[in-house]
Every structure is written in structure tokens, then in C-alpha cells.
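A single protein chain has been removed from this complex, and every other one stays in its place.
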Amino acid sequence: MLQGKKVIAVGERDGISGPAIAACAKAAGADVVFVATECFV
Amino acid sequence: MPDVVISAATQVLAHVPSLARHGSKPRRELAKNEEQAEKFAAALRSYDDAAAYPPHQAWIGNIHPRDLPARPWSANAGEPQRSGRFGEVMPEAEFLGLLAAVDDFELFALSPEAARTAAEALAAHPLAKAFDLDRIERSVGDIDKVAGEPNALRLTDGAAMRCAQVDDESLSAHVLVDNLAAKATATLALLHLLDRSGIDPTSVEYVIGCGEEAIGDRYQRGGGNLAKAVAESAGLTEASGADVKNFCAAFVPALVTASALVGAGVFKRVAIISGGSLAKLGMKFQGHLAKGLPIMEDVLGGTATLVEADDGTSPKVRLDVVGRHRVSAGGSAAEVMKALAVEPLTRNGVAMTDIDDFATELHNPEITEPQGSGNVPERNYRTIAALAAAKGDIERSDIASFVTERGMPGYAPTQGHLASALCYTPHALDRLTSGDARKVMMLAKGSLFLGRMCQLSDGMSVLLERNAEEVK
Partner (left out) sequence: MDLQSQEAILKASQTHDKSDLVVLLGSPDPESATIAAETVIVGDPSYAGALAGAQLGLLTYHVLEEEVHADVPDDVWEAQIGVMADVLEADQLAQTVRGFRDQN
């Protein structure tokens, strides 16, 4: 599903962080085009 | 290396409803919508309501967070108590005077009435001798005139802040009042610590700041050293100081650093201070108004902690049980918690079930939930418990009781560093001396990515242990 896709990783500090999502996406064969982690506290 | 202890800890709140609209979020949003500005003003709390609010009573030490009543807390509030074992909740009229009292540059102005009210009240304060009350008189001005000066900021009808340099963003009125509020709250906490511990102020040789304010000017925007400014305000004539900057996580590296300085014999007594974040007042107001709640982010916190060589009774700082979140550790919340809550304990042969209290991010959920940010402490504790289960220290079926028994409800204002383990320090001291705890783990986390210099988080942890405990 993610193979060859361009992934936008929007993570949250209290959930799954951007870099963690990006690492998963890369391992799944996607190209990560944007990574961010939000923090609401 | 000799053992090091935390011998005293205090924390205060300043109730500042009139300043809440100057927080970063309200100041940007309320200008767009007059109806919302009116609703905001109508939803501000009285001093009595704020002082009685159970999380604030937990903050100043009249109850332990695990003894908080059922929610909603405002419905189960007791009597307003200004004072607690750890500090006080200072009313706004007095705090405005305190801002003037710590203002070395006379940039903050009070109207004659505001100055008079503040000076009278502060003169009757138990710590009155420590306040520079003359400065309050010198701060008197015509608020309309001051607010009309270039780039000045009208704070309330009775108070205004000048900028220090018209074309320097780092010396804008907003930045300066933010910094001054941090200085005032930290100073108040430190004065309470000196008073309650009875130590000779000249015995403190160093002060470390762990707040998130940015003190500087256009050429050195984050130069810092609120610590030394507060040392001066609090009369620590023999102290120098510096700040540790680590977003919300800063208290633990500050504590570890202070402890290492004492343990290595560099200094005998080191204080750690932090003030509140004015920028975070009213941050989640939209959720609160939408749910018919009061503006709950109307208080500024301040803290002070004292570290010194083993005195035979105070809890020890176990410098051999420090967790750090390495660059290579990866960004997942589980990896951060593993680095902080699991690794240092495992490395030292301590089971997670040996920890009586884990102090992690203790943001008040009544503040965060209405805005959709969930219950931060609960999430942290469930992560720690899940890791304990994954490790085999507990059964999966024990996760819920682990959270209840070793975690606690959040009670801290949403002011970053204040919530990140720091606010548990005075409670930890109690638990590890007159209470029945043997080990308390302090875990602090910070969102470095907010500064756009890296995508990383950081965290650090350290174990506090009852004195005369067997070292494993």
C-alpha cells in the first residue's frame, strides 16, 4: 500500500512522533516528503 | 563522591486573570473576534475560585495529587487556602507589585492606585522584608501615557509595560513582561524556600535556572541567566548562576548538574529555580469557552529546589541512576520512555515495581481535555506500565493498577517545564521522608523540534531515594 508512495508524516509528541512514522514509511518502501511532530502542551 | 540530597523544595502560583489575555494564543485570537473577547473576559476566575481549585491546592502542598477529589474538580473544591506546605497562591493585585519590585530597569509601570494596593498588601506579607517595596513607588506612572509610548503594552487598567528598545524584537514589551513574570514567580518561590528552610542565604553558592523564557537582545536572543537575576532579587549575595535550557525537560538536567556540582565538591549548596510562562496563559481557552468552562490557564507557577551534600535525612539524588534519551534512540514515545523509565533502572538492578512514585508530565487534564489534547499524565503512565509489562516486571492485567498506584492525576498548569516532573519535587521530598516511599523516579521530556533545529525530543530521568536506604 505504501510502496512507492510519497508520504507526509504528521506525528504528535504524545502519540507517534513524525520521525517514527517516517521510519515506518521508509521501511515500507515509501518516499517521505514531509515530516513534522506536533506538540500541544 | 559523597552523596547528594534535595533538602528543600517550594512552589508558588500567582493568580493573574487580567494577564491571561496577553498569553500568546489569546492575544492572537481575541483581537479577531470581539464577541469571543467578551466571553473570555466573562469566563475568568475569581481569586477564591482559583485558590480553592484542587489542583492548585495540590500544587502548594495541601493535598497529594493522589488525594485529589473526583472530577470535575471545581465542583469539589474546598475552601480557598492561600498558603500550603510548599508555598502560596498570590493574588493578582500583589503580584503586580512583585513585578515592579523585581524590575531593575523601571520599564513596568503601575497606576497610583494599583501601586498603593500592591505596596500595602506586600508590606503585610510574611516575606515583606525581602521585597523591594520602594521600587513599587518608583514604578508609578500615568498608565494611559505609558501605554501610549512607542511599542508599549497596556496590561491592565493599572499596569503597563514599556519596551526597552523600539526596533529590537527581543526587547519588546511582550518579551520583557514574559521574562519579568518568570523572574517574579521564581523569586517568590526562592524566598519561600529560604524562609521555610531557614538556611543562611549566603550559604548558597550557585543557582541554576531551568525555565523556558528567552532573555536577551537582538544580538544574543537567548543569552539567559535568569538564575543570577533571581539570585540577586532573593538576596543570595554569595551566589552566581546560569541557566540550563532543555525545553520542558530542563529540570532534570538542572537537578543532575546541580547534584554533580555538589557531589564533586565544586559548590556546597546549589539552588534550582524556574518561573512561570506568561506566553502560555489562556493557551487552550477556545476549548474551555466551547465547553462552558472558566479560563483555567490563569496562574503562573514558580519553583525553587535546594541541593546539598548528604544531611542524613533528606532524599538522595542517585547520580548513578540517570536515564538519558540518546540521539540514536529514535523518536517514538515508547523509545523515550524506555530510555528514561526502563534502562536506568534495569542497569542498576532496580525493578520498575521498586519505584513507589513515577513523576512524569503532570499537566492538569481538565485543562488539556476540552481542547482535544487528552490526558497527558495518564498516557505517560500507561506507556510506563506497558513497558513494565513488556519487560515482565508486571502482568498485563496489572497495567491499570500500576498506573493508579505508581502514577497520579495531573495537576500542573500547562507551563512546560513546571509540569515535567518538577512540580512533584516537594511531594517527593514528603513521600521520601515523612511518607512511606522508598524510591521516586523523576522523568522529564522536552519537545526540541519546536525550535526547528532538529526533529528530536529529549528526556532525562533520575532516581530519588529515601535517605539511609540500602544502596542496591
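Which chain is which? They are A and B, in the order written, and residues in each are numbered from 1.
Everything that follows uses one rule, which is that a residue touches a chain if its C-beta (ideal position, glycine included) is under 8 Å from a C-beta of that chain, and two chains touch if they have at least 3 such contacts.
Just so it is clear, the model here is predicted, and its values are computed rather than measured.
Engineer: Using the touch definition up top, pick the residue from B:E205, B:D298 or B:E335 that touches the left-out chain.
Structural biologist: B:E335
Engineer: Given the full complex, what residues of chain A touch the hidden partner chain?
Structural biologist: Residues in contact with the chain left out: 1-12, 14-18, 20-21, 23-25, 27-30, 33-34, 36-38, 40.
Engineer: If you put the missing chain back, which residues of chain B would it touch?
Structural biologist: 330-335, 338, 372-374, 379, 382-383, 386-387, 390
Following the convention adopted for this analysis, only the chains that are shown with their structure count from here on.
Engineer: If you average the CA atoms of chain A and of chain B, how many Å lie between those two points?
Structural biologist: 32
Engineer: In their shared complex, at which residues does chain B touch chain A?
Structural biologist: It comes out as residues 330-333, 335, 361, 363, 368, 371-374, 376, 379, 414, 416, 419, 447, 449-450, 455-457.
Engineer: Going by the contact rule set out above, which residues of chain A touch chain B in the complex?
Structural biologist: By the definition above, chain A touches chain B via 11, 13-20, 23, 35-37, 39-41.
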